[in-house]
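== chain A ==
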Amino acid sequence: MTPEYYLLLSALLFSIGAVGVLVRRNAIVVFMCIELMLNSVNLSLVTFARIEGTLDGQVMAFFVMVVAAAEVVVGLAIIMSIFRTRRSASIDDTNLLKY
Partner candidate 1 sequence: MFGAQVTALSPPSVDYTAMLPVLIVLGAAAVGVLLEAFVPRHLRWSVQVTVSLVALAGAGIALGAYVPGAPAQGVTTMVDTLAIDAPALFLWGTLLALSFVALLFIAERTVEPGGAFVSQAALRGAAGAGGSVSTREPETTGGRDGAAPADGARGMQTEIFPLTLFALGGMMTFVAANDLLTMFIALEVLSLPLYLMCGLARRRRLLSQESAVKYFLLGAFASAFFLYGLALLYGYAGSVRLGDIATAAAGSDRSDTLLFAGFGLLVVGLLFKGSVGPFHAWTPDVYQGAPTSVTGFMAACTKVAAFGAMLRVLYVGFEGVSWEWRGILWAVAIVSMAVGAVLGLTQRDVKRMIAYSSIAHAGFLVIGVMTLSDSGLAATMFYLLAYGFTTLAAFAVVSLVRDADGEATDLSSWAGLAKRSPLIAGVFTFLLLALAGIPLTSGFVGKFVVFSAALGEGLAPLVVLALVFSAVAAFYYLRVVVVMYFSEPAAGGASVTVPGAFTTVTIAAGTIVTLLLGIYPGFALEWAGAGGFAF
Partner candidate 2 sequence: MTWLLALILLPLVGAAVVAGLRGNDRLATLTALGFSLATLLLVVPLWAGYEPAGDRMQQTSSIEWIPQFGIHFAFGIDGIALVMIAVIALLVPLVIGVLGVTDKLPEGRSAGGYLSLLLVQQSLTIGVFAATDVFLFYVLFEVMLIPMYFLIGAYGGPNRQYAAVKFFLYSFLGGLIMLASVIGSYVLAADELGEGTFDWATLVSVVSEAPLSTQVWLFLGFFLAFAVKAPLVPLHTWLPDAAGQAPIGVAVVLVGVLDKVGTFGFLRYCLPMFPAASVELAPLVLTLAVAGVLYGSVLAAGQQDMKRFIAYVSIAHFGFIALGIFAFTAQAQVGSVTYMVNHSLATGMLILVVGMVIARGGSSTISDYGGMAKLTPLLGGMMLLAGLATLALPGTNAFISEFLVLLGAFETRPVFAVLAVLGMVLAAVYVLWLYQRVMQGPVRGDALVGAGGGPGAVQAPETGARKAVRDTSRRELAVLAPLVVLIIGLGLYPKPVVDVVTPSVEATLSAVQEGDER
């Protein structure tokens, strides 16, 4: 088992998520991309924990999951609220704040 592959996969997923955040316009999709980024980190953490031979990384992954979940809750709440007032979840529609 080569840990590098996992790390590469993780980096790839992270990049996909990052690119997704930058190019997608729907708030929910952007949000999902962020979650993808967080979870790719989990993959990294677990892989590193494996390499290290300790469980620290796995424990950290737990915490990351918690944070991701909390983010989901808050994020959904915010997106929902804007969705209700605007009937749209596209970021492009949120354009009042421009200079």
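One rule holds for everything that comes next: a contact is a pair of C-beta atoms (placed from the backbone, for glycine too) under 8 Å apart; a residue touches a chain by one contact, two chains touch by 3 or more; residues count from 1.
Selection rule: all candidates are chains of the complex that A comes from, given by their letters.
Predicted, not measured: the structure shown is a model, and the values here were computed from it.
Novice: By the touch definition at the top, chain A has one partner among 1 or 2 in this complex. Which number?
Specialist: 1
Novice: List the residues on chain A that touch candidate 1 in their complex, please.
Specialist: 7, 10, 14, 17-18, 21, 27, 30-31, 34, 37-38, 40-41, 44-45, 47-48, 51-52, 54, 56-57, 60, 63-64, 67, 70-71, 73-82, 84-86, 91, 94, 96-97, 99
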